[in-house]
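Report on the following structure.
Rather than the whole complex, this shows some of its chains in their spots.
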Amino acid sequence: MATRPEGATAAPDEVEQARSVSSPFEVHLENFTGPFDLLLGLISKHKLDITEVALAQVTDEFIAAVRAAEAGDEPWELNRISEFLVVAATLLDLKAARLLPAGAVEDAEDLEMLEARDLLFARLLQYRAYKDVAQGLGQRLEAQARSLPREVGLEPDLAALLPELVMEIGPAELAVLAAHALQPRVAPTVDTGHLHAPAVSVREQAAVLVDRLRRAGSGSFRTLVQDAESSLVVVVRFLALLELYREGVVGFDQVSPLGDLTVRWTGGQEDEIDVVDDYGDLPVEAVPAGGGLPSTDRPEEGGA
Amino acid sequence: MSTTTTPASPDPRPGPAPEELAFDVSELPGGARGALEAVLMVADEPLPALRLATVLGLPTAQVEDHLAELAAEYREQGRGFDLRHAGAGWRFYSAPAHADVVGRFVLDRQTARLTQAALETLAVIAYRQPVTRGQVSAVRGVNVDSVVRTLAARGLVVELGTEPSGAVLYGTSPYFLERMGMTSLDDLPPLAPYLPEIDTMSGVDGEPEATP
């Protein structure tokens, strides 16, 4: 990787320029020095390989910048910090996806993996795009607010023209309406069915594996996940196997790197095997498109 | 007339010792008269010349002259609106000559019945008065400005005063009591039977955050 990609010193294009306005946060890496926003721009233009970026260093510098700001007069707003977290999390996802062994694109699974990477990438760009247009929107609203609309009540003479009001409700109905309106809103329940694949629990999948391995004695990982309806199930079964290994009831054999993984049952035939779910009692949930933060844990944003 | 950009106010000297003004009306397009038109256009109630003079930083007499000239100009030009001094002050009205068209417009969409949104807003105002439109909006989750104006035009809701922030406080009128067959607000049925958690409510009474 070159020490400093071309474009970093040259005039950044308009997208990068628009981004660099709001964030003076600078990073100093081996292969890049400059505003964080410019770094993003370069990654998005494929001028810098995400796998070459030392994210840990970026994070250290970010924390240092936040601390310095806190010590100074103008601590960073929560908004800005959470924005960095979103971007950093996405970068991390992206990097993880890129670092996974890929090989040639041969089957549908590989294709899916590639698409997932593009999605991560696209999600990051998309977030930046909305952030940019939001700025223009705010400017426009402010400029327009220099004119106020005429919003006046009806002149009494004209109000007198209105047909006599028919009052269809009495005090009791009024109370019902008021009670309905004043009722504390149930914490708005967002339907997240469209964001989450059905929950898959490590414990359940472990039970499935125990059952199969007891009967078969051994099997390749490939066959053990053959019936998995989603890649989430594959992941959870793998986690379950690790748990079973810790319990000392399975063994692994792998002849060559990235070759078939054979799983052997080494436990008894009768013992009760109950995998303790290290991932909390919560079932593991699918990650929303783009693989960002688990949406259930999203910080509530202040209404103000 | 009124084709030039600075028609009036040859005397830019401020009159009634105004506080620091960020502007000089004589330098604005349309001068003092433009400024008067701007303020009157968005004013919700008749404005006394004195108040206008304070806002503009001009002597009251001068403001009165401008107002009279504007009123005459609108008449001459056969405008559909006029500027009249009625009651407490000056206000834009639709011209009497157009009463038929205006009447047709006013009746165009009106029904004798209140909409569900209007009834619900009325209920919230009745139980939460005095209350600002912003507070009612926060409770109902929608903007209620237009609905409150309708209720005010119908005489069911009246302005009770203003908050220190300048926000108008609304409450129900004697006409509301009359139409509901009540003699006082004490006759409003208690909400408790309909709303067991009423005591635990927080944030409903409070002023909503000013800005989202």
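Which chain is which? They are A and B, in the order written, and residues in each are numbered from 1.
The criterion applied here is as follows: contacts are C-beta pairs under 8 Å (C-beta built on N, C-alpha and C of every residue); 3 or more make two chains touch, one makes a residue touch a chain.
Since this is a predicted model, take the numbers as computed values, not measurements.
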item	value
Full complex expressed as chain labels with copy numbers, beyond the one copy shown	A x1, B x2
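Here is the rule we go by: only the chains that are shown with their structure count from here on.
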item	value
Inter-chain centre distance, subunit A versus subunit B - centres from mean C-alpha coordinates, in Å	47
Complex contacts: residues of subunit A adjacent to subunit B	148-155, 158-159, 161-172, 174-185, 303-304
Residue numbers on subunit B that touch subunit A, as the complex places them	41-44, 92-94, 102-103, 106-107, 110-114, 119-120, 122-124, 126-128, 139-141, 145, 149, 152-156, 179-182, 187-191, 194-195, 197-198, 200-204, 209-212
